[in-house]
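Rather than the whole complex, this shows some of its chains in their spots.
Letters A and B mark the chains as written, and numbering starts fresh at 1 in each.
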Amino acid sequence: MTEIGAAELSGMIAAMAARVGAERDQLNRLDAALGDGDHGTSISTAFEVAAADIAALEDPDMSAVWLATAKALMNRMGGASGAIFGTFFLRGVSLLRERDSLGKAEMSALLAAGLAGVKARGKAQAGDKTMVDALEPALRAFAAADDFSAAWSAAAAAASNGAESTRDLAARQGRAKYLGERAIGHIDPGAMTVALMFEAIDGCWPENRE
Amino acid sequence: MAPRLHKLINRPEDLVDEMLEGFCAAYADIARCGGDRLVMRAQPKAIGKVGLVMGSGSGHEPAMLGWVGEGLFDVVVAGEVFAAPGPENMLAGIRAADRGGGALVCVSHHAGDRLNAELALELCEIEGIENVEMVLLYDDISSAPKGREAERRGTAGLFFVWKMLGAYCEGDVSLASAKALAEKVRDNTRSLAVSLSSCASPVTGQAMFEMGADEMEIGMGLHGEKGMGRQKALSANETIDLMLPLLLEDLPYRAGDEVLVLLNNSGSLTLMELFILYRHAAARLAEAGIDVYRCWIGPYATTLETAGFALALCRVDEQLKALWDAPANGAYMKQL
């Protein structure tokens, strides 16, 4: 597959919702160590709403899928993290307007717009122990690969490594920043969510399905 | 000293909606519930005037509900306890506040409030809603050093902005000048809070943070966030003598200045204590040659039932004094 349409985008959101939902308790446990213990519940509820809202749309175009996801994350997660995850999708909406499909380069640009939005919104840099530590390497790996199939696999692996790398960091953003050195030894829950999101897409990509 | 864990509520998940219903039932002549957790004026402002809207986590009552009304805000959007409302609700608030003269979104500076307001503004752009501006408000000197004012948190001193900006936007003014007025008041305002106790979340029934019986936190945020540090609790006069010099030197306020003073009750301080604190603050201000134009003492922006208070100053000129004295009729802010 070399082009993605609205149906595939919808499928990606549904896959993310399923994957994140399956790991809800693990994500809550990660957040209990570093924050207020609600990340799994908030993000999985919001993704569920996104998937349901998209399913309810009549013949949605690509931007509508991305906008519905953005809104569900922004409005259902609440607080700063809802705004940050929501922004990732919101920043892609205008790029998807009037389009029927995306090639890999355009997909790369879509993801990059999201990352730029996240960094602009939350002011986090790589190494601050946030979801950026998973997102940034994932996008680099995605861009460097030759086709969609390889790109999703590389992105999923990079996001997973990125999430793992947060274990050794002290936090400079989010609630965990008040913990100082005590944050070391725990994976950032937002970074883990990003890893699960890419894993979900990779796992449902036609050529990559086992 | 453990905070009170049992709250007189029903189901925690209903508390924000039930609170809004109760508020709007009580003050139907002033405010009404507009859906999407909006509280708006019972009688909207005249067409063409600048509308004022603000999102606010719950748990600070009477802020911001009590500030909806003539001479004050047009719309307040309520969030969950200590959490900013999401951007769609903010967007609904902006639509409701806009009477054709544009809308000014006032943001009390916290990550969640700022990010959600920014998102709401992006939604406005996407939906083609024009003439919306955002102004970032901050006042708490304990949250970032002098010179980095824009990193500071918004706390009880925004009281001054709310009142004067509300009065200003009753006139025929532009959106840009409304924003400039808000910044002018903000830039003349400084606050510092102390607390003697924690509070308990009505949602979880757990204490929000820990505090010893004889401790005092200097520089508490409006949600109990840490400030300059803990120390042994002081007497009233000692507390003022610790706080006031920090405030005075920050702006700085100088001999000959005229100021408004707010002593904001964080929740469960007694008014008796606040009057005793005010007595000494007034004496020290007089010694410094600073003139108190008016003062307000009471619970205006609370942190649930925290025992503590904020001292806030706002330097005023003739314009601001007139705006201060202009009539206002919110449920919890009345100026005759």
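Definition applied: a residue touches a chain if its C-beta (ideal position, glycine included) is under 8 Å from a C-beta of that chain, and two chains touch if they have at least 3 such contacts.
Everything quoted here is computed from the prediction, not taken from an experiment.
Summed over the full structure file, the protein chains occur with the copy numbers A x2, B x2.
Throughout what follows, only the chains that are shown with their structure count from here on.
The distance from the centre of subunit A to the centre of subunit B, with each centre set as the mean of the Cα atoms, comes to 34 Å. Every residue of subunit A that touches subunit B in the complex is listed here, in rising order: 67, 71, 74-76, 78-80, 82-84, 86-87, 90, 93-94, 121-122, 178.
Subunit B contributes residues 79-80, 83-84, 86-89, 111-112, 115-116, 118-119, 122, 126, 226 to its touches with subunit A in the complex.
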